Every structure is written in C-alpha cells, then in structure tokens.
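This is the structure, below, for whatever I ask next.
Here the complex is missing one protein chain, while the rest keep their positions.
Chain IDs A and B follow the sequence of writing; residue 1 opens each chain.
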C-alpha cells in the first residue's frame, strides 16, 4: 500500500543528507520538508562523513558536479554503505559530458546504491557506457511508449540485476523495477517537464521514502514517484484555473506534496505491476 | 520602538554583504530587498574584502561552508571589524559536524560579532564547545519552554557577556539579549519550521536592521525577529484560506515583509523585556 509508505515517512521524519546541485537545491530542501522529512545539505569533503553519519539516507545528485564535490560524493557514499544507510543516485545529464558519464559510472562501480533514478537517456547511458542525453532532458529517440514498454521493462530489470539497485526511469510513463518486479506508473502531467528540478525533487523525496520504509524499498520508490505524479496532476488543475505558468506550478507541486495524505494518494494512483 | 527600527531601515536602504549557503541564498536576497535593503553575495577570497568595504553590514552563514568559503569568512570578517561594520553570524548546523562546530568557534574567537543568531542547539553548541544539533534543526531536548525560560535567559545573557555579542535564540519562543537586557518574543507560527531558510532569511534581514540602527542594535535585532514572526503569522492566515503548502508559505512570508509597515509591526508585536 502506497499510503502506508507515506504514513511511515510522516511518522519517522527522517533526516536526509543531500549532495546536490545548486540549481534546484532550495526546491529539494522544501519538498523534503513538505513530504515529512528534514533536509541537510553538505558537500565539503571535511564534513560529509560526519553529516551522513547522523542522517538516515543519502541523496547524491550530479547536476552541477565539480572537482570539490566529486570526492565528497565518494566519501559520503562509502560511509553510508558502511552504515547500511539507503543511498539514491540521480545521474543528472549523464551522457551530456564525459565528466558526468564517467563520474556516474565510477559512483555505481564503487558505491552500492539502493536506488538509481533518472530519465531514460541517462539510465541508458549508464547501462551502455555511452548515450545521447539532450542536456539534462531525455532524447526524443529514447522515449518510453506503449509500443516499446515491454522491452524497456526488460531492460530495466536487467540493469537492476546488474547493479543490485532499484532502477527508476521517469518520464510520461514511469518504470520502477528490481530484478524481478516492475511497477509501471501513469500519473503526472507533461507540464512537469517545464519546471526545473522536477526530477531532482523526486529523487530527494524518494531518499526520504526509502529511509522510512527500509523493509519495502521497491514499493517505497513506487509510492514516491506516484506521489509526485499525483501532486503534479493536482497542481496542474489549480494552475489552469488561475492561468498560471511554470513558476507557480513548481510552488503548487511542493504545496500539494505538503498537503498529500495516504487516502488521496491511493485514490489517485494509476499503476500496474509487471 | 520597533516601528522606528523598520522605518530607519527603509530610509537607509543599506547594502548588505552576504557570505551564505547556496540552499537559501535566493530567499535571503529577496527578503533583504523586501525589507528595504540591498543584497550582494560574494564569497571568493579575492574579492570579499573589496565587497565588504562598500557595504554597511556583513552576514556570515555557515550553512554550506567549504574549503573555499571558510577563508573568505575570516578575511571579510576581519575587514568588517577594521571598518567597524556590524557583523552577524548564523552558525547553521553547529554541532552537526566537527567542521561546522570548529569553524563557528574559530569565527567567534577571531572576529568580533555584533550579533550571533541560531536555534537553541546551535547556540548551546557554541557556548559549551559541543552539541546535539539534529542536522540543521534544534534538538527537542533543548527546546525553550515556559518552564525553562528563566534559565535560558540567564544562559543567553551569560553567553552575550562572554562573546560581547548580542545573542538571538529563535524558536517557538525567541530570546534576544545582551549581557544586561533580554527581549522575549512570542510571535511566529510553527509552520515556519516547515520551510527551508526561515532562519537564514531572518539572519540576513537582521543584518539590514543592525546596519540601519547602529545606535540601538539590541532593539534592532528584536524588531527584526518580531517582524519575521508577525509576517509568519500574517502569511499563515493567507495560506490557510487557500489550502496552500510550505512553498507558497515561503513566498507569502517574503511578500508580507515587503508590505510590512511600522504601525502593523507595533500592533502585532508580542514581547516582554526581562
């Protein structure tokens, strides 16, 4: 039950350590507070091990990676592994530069991730060692459709098996899978692609869901993605009535996450298990 | 009179130099503009002395401190001391990592601060040399209540005496004190804890209040904290009517600061002097 995943999160108020980009960091902090968690951002190599030690989960996002923060990602990741904390990776823009592709690859090689969440182009880049990411957005040629869904599910399960991580591919259709089981989720609104950080916010929130639901990580990831999609729909309804644009839309999505309860999440969820 | 402190600020439009974290920096800039000041953010060691020299106050916030910005904090702080500019410290997360605790301690040792503002756990960490900060939030065990208020006031005055700074401890009950006199303030709303940066914004705004009221710093700090609390209440009323969440709440708090006048501040203020 997705509602139980949300309720556990609200009950546990996990502290989440984020090493993330400076573009969407404020939205990530606010969505973590909105969903019931508590954020801390810290990326200096001198303190990331201390900080991750007092937290319940680690979120690594390579959106504006640089020579100072990359070593911090490895230090924090290894410490979190040592402490058996759940860790999530958002390989933002993997495929768009050698530095991003190689750093993401090396992170996966040296750190055991609980979840890897990206768009289809980023995940394909990681699985195949190269890619055609269009900046930080998925390439149109990679798009998940009803026609190629079966093969994408197969690919996702295989990559989950290879990495030992839950793989979450988000877009118009979202897929969350471990090596055996896949959730196919169909909530959301295409306007979510018109705000910066919808992916980053989702990854940060998912860190909180897995922190609070360690006995059922796969369902927790699916619940988080579903929550984001449902709130994207509800915020879109509000925005339409007011002729709002993407900035207000971003605020309303966070507001909806703040106000979301388990009952609404269950009622609005549209997904199947494959 | 708090209203006079606000009116001086609006009249003087002080330029405030901020060395602050990248999580809440945009909100800090906007609240400085909202209250009547002008912000400049600069943290490279090559320019912080130049920048602080053209400003009227310096705000040092250690929220995402790192090996590049820490030396800049010392350079700017010493230059601001030399020029007799008011300086405020926000020891974000002191107690959460050795780096934060030690940097905050060293800053207090080497720079003369006009004001130090933090939550109770952060201030206790600085006073005692160690702490139990829960990430960037105060530990529940440290909470200021009506029961322990007398002893917290005593502690605050003592720490003010030791440091020579005005000490501001904010939470459900706020305390602002120098070594002789304490303001106990009771405005605000608990939902302010559900947005990132309510503390950072308050510190930035307080820098502006002390810049514009150098002959009465203690009352200026109290006025700034009162303004934040009053606007937190007024924004909460608006948010309730619209079923908003924490993202809109953040925007409305800044909006209320923008629209606040001295008369409203006086009428809504709830405080006592001890």
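By definition in this document, a contact is a pair of C-beta atoms (placed from the backbone, for glycine too) under 8 Å apart; a residue touches a chain by one contact, two chains touch by 3 or more.
No experiment lies behind these values; they were computed from the predicted model shown.
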From A:67, A:180 or A:241, residue that would touch the chain that is not displayed = A:67
From the listed residues B:33, B:149, B:172 or B:268, report the one that touches the chain absent from this view.
-> B:33
Which of these touches the unseen chain: B:170, B:189 or B:251?
-> B:251
Logged for chain A, residues touching the omitted partner chain are 21-24, 26-27, 63-68, 93, 96-100, 134-137, 194-197, 243-248, 250-251
Note that chain B touches the chain not displayed via residues 15, 22, 25-26, 29-30, 33-34, 38-47, 50-51, 54-55, 68, 250-259
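Everything that follows uses one rule, which is that only the chains that are shown with their structure count from here on.
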Between chain A and chain B, what's the gap in Å when you average each chain's C-alpha atoms?
-> 33
